[in-house]
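Of the protein chains in this complex, one is absent; all others appear in place.
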Amino acid sequence: MIGVVARQEFRSCVRDGRVRAGALLLLLLGVLALASAAARYAQLSSERAVAQALIEEQWTLQGEKNPHSAAHYGLYAFRPALPLGFFDPGVQAFEGVSIWLEAHKRNFANGRPADDMTALGRFGELSLAFVFQALMPLALILLGYGTFAREREVGTLRQVLSTGVSAAQVFVGKFLGLGAAFLLLSAPLLLGALVLLVAATGTQWLGAAALLVLVHLLYAALVLTLVLIVSARASTAQNALLMLLGFWALTTFMLPRLAADAGRIAAPTPAASQIVAAIDEDLATGIDGVSPAMRVEQRREALLKLYKVDRIEDLPINFQGIVFEIQDEIGNAVYDRHFGRFDAAVDAQVDVVEAASLLSPRLAVSLVSQELAGTSLAHQRHFEADAERFRRTVMEALNRDITFNSRPGQLDYRAGAELWRRTGGYSYSPQPLSASLARSAGPLTALVLWSAVVFGLAIVTLRRLRVLAA
Amino acid sequence: MISLSHAIRDELRLLRRQGVALGALLGLILLLVAAALNGAALTAQRADATARIVADAQLLASALAEQAARGAPTATSPGMVGYSLLSQPAVLTPAALAPLAIGQADLLPDFYAVTARGSHQFMTAAVLDNPLRLALGSFDVSFVLIWLVPLVIIALSFDLISGDRERGILTIALSQGVRLRRFVLTKLAVRMLVLVLPLCLALLIAAGIAGVPLASGEGAVGMLLWLLGFVLYAAVWFALALFINAVPRSSDRNATLLAGAWLLFVVVLPSLTNLAATTVFPAPSRVTLTTELREATEAADRAAAVARAVYFFDHPDMQDGDMDQTAYYQSVAESEQQIGAAMAPLLVAFDAQAAAQRRVVAAMQYLSPGTTTYQLLTGLAGSDGRRHVAFRQEAQRFQGGWSEFFSEPLAVGGTLTAEDYRQLPRFSFAGSRPSRLLGEALLPLFALAAMVGLLGFAALRRLKEYSVV
Partner (left out) sequence: MSDSPSVTAPEKVLEARQLTKSYGEVAALRNLDLHVGRGEIYCLLGANGAGKTTTINLFLGFLQPTSGQALVSGIDVQADPTAARHKLAYIPETVTLYGELSGFENLEYFARLSGQGHGPTELRECLDRAGLARSAHDRPLKGFSKGMRQKVGVAIAIAKRADALLLDEPTSGLDPKASNEFSELILSLARDGAAILMATHDLFRARETGTRVGIMRGGLLRAEYAAQDLSHADLERVYLEQMQGSD
């Protein structure tokens, strides 16, 4: 029974000339998105790999230098372009791609791709994620808005149900038929994307990609069910269409913006200038109420006592290195505090957006999609934290070199390539999939809740399915 | 013939009963006000931050002036003050209509910290914000006008003729002796009036609430042009609805076609335009910028190796011994010169590509009324990036003068006096004059009017052959 309904639905869908035209357009758009994203990813990943290697070379070949000069020269950490970013660019366009790792200072990431886009870049990038999250629902709406409503108006619904088929069977049949048509449309795009992925990166990212596909299929199923429900409940096919179009437009395009601004109002982030000013002040006054000069003094006393000498010139180590270390201690604590404050504000805003995903399934799926593709805010944070960890390691090594390998008051101490080689070599390992999944718990829950609500609504609707037109 | 006032009143009654118009209008007005408040809050937040920076800089300058009067070595050393201590913020004051269209304003820096060191640092100045919020976009008045108003227009007029045709009303109405064209245009005109007039009023009120200075020249002219742009944009959508309706078709189909048009003009074409512009004229790689800057810095450092090797320049207070500041800072000045010269071609390339991209956008925008209107509205509000380019160029010029103010005395080993501090150059950015706003708005407005004209003309032509049965 279900199969019969499904087959009929599928056939009428596929044979419709308009559906074919629309499908072709959608496919074209998808291919364009895929091609441009793949090209961009290829270019970006090679560019950054080359740049990281160049930085490495510059570091190693910087010649003989005082380690502290080298520390100020610093290194760069480049965020590699993760392959799944070609599916969903996430927030990457608005994140810096490189961080300058220098002495005493933690820098913000730099080189935002968005700064090089035209003003129209704010309309959104044309990506596969956009095609699947924003355009596919429209296609599903147009495919299915009249499926119950039109048949009711024309009278065939009554005919079908009078043959003894249950409403539920009709519903499932239509769902399967339309779903199959939708799969027919989207399968080539998805398969093409998967093939490209495997060709470029092997099976490393296949797990995440599979999850991405699954989440989007869940989303499509959710949307399709909703379309069928509205079609079954609306008084006329036209009303169904209008309601669905309105819902689509508002939840896809308006709600996310509202949520973003609501977050901004709830937890405004401090301006960069404010953060910098606060950092400068804290650096000058020190942490824990102990001024930097005091701290240096305390350390000096402790060391003099430890080595049982009276002057720093008599210490077996170069106190200058200790001074730099103290500076770094203070600096690290201050930066942790203030960067942390900024991150906390951003987190609060993200919480608001995640809460809003309860109102918009598109927002929910887009948040999950970003996490899985490795292009979310959290992934950038992970990179920034990793780069900072590396910076501290390098600075510590450089400071120690001064402390232990130079003599007190030796102004012309220089280290060489051996030290550079020991301290260089930044490479970023992205987080495991489990971490991304854990972070998507919020929006995933929203999706699951949506599915539950839609499922419940479907059952209620079927029980009281109106068979006769008004 | 039926009197016009009666016709209008009849249509109004119909619209009122149908409920859609009133509800949608109220919704839009609410959203407009919310959006205006949101835009105002964002603009105010940024203005507050820059005001604080300016105040802090002034405090520092006066403190240094005081110290210079007492002869303190740090405050009288032009090298130290110019290259390490003092920075003058070059501030971009928000345009009059800024709260109405955020555009690029939340992405581009609204101030540059000008020091005697080169202006290549401007390239790395960035606005710190939540990237997720930047990616999702802002809910401002231009969003409501460009994205949401067309949806309401579509809901009001997708079945302008087809609805009556399907209900058999068209045959009865025409059999009464009224001409199809007049019947349809009356309906259309009433819908336009019902939507556009209250929204224009709401826009003015929202702008007032948002703090737009409607009394000033820039504010008044800008607002007028905004209203005109909005009215024409709405007219384009109404004309499109008429055009779609002018051929007998089911209302569902009309709704689908109009929804597709919305998707195309408001969502897809702008993205495609951006893609085209950035593909044909890709900006130079920021990664390259980074590595080149490092190489230039390294080269300059090596050239100044002697001075640098013996001086830990960031720790003058941690270091004992004599410091020959003047010599040191002279070498710093020299290095900055070299770095600036080395970076200049790359920066010029960035600017050139950006300008080329803007030209592509300026040409391609007329493919979509959505893009045209967006460019118009953000342009009038000063948030489309062009104003920022002018600001940055002005800041760069200012930086040159500021740098000279310190490098000249530094070169001759002079000192700064309290009097010098009083002569510190000040930055001011001239806003857009009303005549300039008008000039920039003319072509887009004309293009929108042309779209209305073309669509309307084509619609009326098709209407002549409209088959009622």
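Lettered A and B in written order, each chain numbered from 1.
Going forward, a contact is a pair of C-beta atoms (placed from the backbone, for glycine too) under 8 Å apart; a residue touches a chain by one contact, two chains touch by 3 or more.
Here the structure is a predicted model, which means the values were calculated and not measured.
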*Mind giving the shown chains that are in contact with the missing chain?*
B
_Options B:A41, B:A69, B:L85 or B:A173, residue touching the unrepresented chain_ = B:A173
*asked:* One chain isn't shown here. Among B:A215, B:V412, B:A430 or B:V469, which residue touches it?
replied: B:V469
*Touch list for subunit B against the chain that is not drawn*: 1-2, 6-7, 10, 13-14, 17-19, 167-169, 171-179, 183, 467-469
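Rule of thumb we're sticking to: only the chains that are shown with their structure count from here on.
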*Take the average of all CA coordinates in subunit A, do the same for subunit B, and state the distance between these two points in whole angstrom.*
26
_subunit A partner contacts - residues on subunit B that touch it in the complex_ = 38, 41-42, 45-46, 49-50, 52-53, 56, 103-104, 107-108, 111, 124, 126-139, 143, 147-148, 151, 155, 159, 251-252, 255-256, 259, 262-263, 267-268, 270-275, 277-279, 283, 285-291, 294-295, 297-298, 301, 308-310, 312, 314, 318, 350, 353-354, 357-358, 360-361, 371, 374-375, 378, 384-385
*Residues of subunit A touching subunit B in the complex*: 18, 29, 32, 36, 47-48, 51, 54-55, 58, 62, 66, 68-69, 72-73, 76, 78, 90-91, 93-98, 100, 103-104, 108, 110-126, 134-135, 138, 142, 145-146, 237-238, 241-242, 245-246, 249, 253-254, 256-261, 263-265, 268-269, 271-275, 277, 323, 342, 345-346, 349-350, 353, 376-377, 380, 411-412
